[in-house]
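My questions all concern the structure below.
All protein chains but one are shown in place.
Take a look at chain A:
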Amino acid sequence: MIRLEPRRSHSQAMVYLSPVLAIVMTLIVGGIIFAFMGKNPLEALYTFFILPISDSYGVSELFVKATPLVIIAVGLAMGFRANVWNIGAEGQLTMGAIFGGGLALYFYDSQSVFLLPAMLVFGAIGGALWGAIPALLRTRFNANEILTSLMLTYVATLFLSYLVHGPWRNPEGFNFPESRPFPDAGLLPIIYDGTRVHLGTAIAVFVVIAGWLLLSKSLIGFQLRVVGKAPQAARHVGFRQKRMVWFTLLLSGGLSGLAGLFEVAGPIGQLQPSISPGYGFTAIIVAFLGRLHPVGVLFAGLIMALTYLGGELAQISLGLPSAVTGLFQGILLFFLLACDVLTKYRIRVGSVATKGGAV
């Protein structure tokens, strides 16, 4: 029998060791899965996790993919700390793209330098508005934000589909469900020539630093930490749970909207029915893997970005279905949650120690 024995205090070492353990275990299980699929495990793992970043362009693509993951996960991490479960980031991302992208389409022949900043603001507002709905429903009507935020994701995706199939379809296109390409003034500048690394990547780093300061230095950051760890105590000293719900959903919604705008104004350059390979959901894993801390999220975002790159490469060179990426992400989160047990408990194998004193 496996028994859990509580530790006297949380093991700080395990907090940081647990993600490493989880990654190693995921790699082992991944190798076994590859072997089952008739591939050489080492070769497949190499193709999945090393080959994508073996040249400088690959590394730059890693930054491109990590950008939305990091931006979204910083926001989600704040909410998860306060037990606010926004799992509709994908929908908020989509709404951000619609709001900001809509502005670019309205001024499609603009050359104004103000277009891009305005798009950023609109993108963040779009995401924040979509995050405000679950916040309102939770605080005013007590409705579970997990279910409402997820349902709204489907609504947002369908709304985008309607727009690019209908009113926003490119009148000069070939009837494809795509919008006009954004004007140059509405595209994010490339910050490193020869790559797709754009301004959004730099902003992602800024978001990490700002998130870190918010969490460690501000009153609301302190409240977030207390509400999550000791809700009773938080109520006692008068921290209002409703304010936490509003703050975290608006923040994570706004950041998700910004990430969505970065995708359409960056690598994609227009609106189309599908603008994200599930960044909003993967960011949930990034937040946990990054220990709900902005700096941890930065590293975790890079690791999860690698699973996207590896999945694409494995699809091309090994003929593996792209779904392998999602599978790996799920397995990683399982192992992470399992390893996290070790921060609070020790694992003891054998019968209860008190009987006869044998351990």
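Everything that follows uses one rule, which is that a contact is a pair of C-beta atoms (placed from the backbone, for glycine too) under 8 Å apart; a residue touches a chain by one contact, two chains touch by 3 or more; residues count from 1.
The working rule: contacts and distances are computed from a predicted model.
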Notebook entry, point to check: Between "Rod shape-determining protein MreD", "Heterodisulfide reductase", "ABC-2 type transport system ATP-binding protein" or "ABC transporter permease", which matches the UniProt record of the unshown chain?
Noted result: "ABC transporter permease"
Next item on the list: Write down which of A:57, A:154 or A:222 is the residue touching the left-out chain.
Entry: A:154
Next item on the list: Identify the residue among A:9, A:142 or A:175 that touches the chain left out of the display.
Entry: A:142
Margin query: Touching the hidden chain in the complete assembly: which of A:204, A:285 or A:298 does that?
Written below: A:285
Checklist line | Absent-chain interface as seen on chain A, which is shown | finding: 2, 4, 85, 87, 137, 140-144, 146-148, 150-152, 154-155, 158-159, 161-162, 165-166, 281, 284-285, 288, 321, 323-331, 333-334, 337-338, 340-341, 344-345, 352, 354
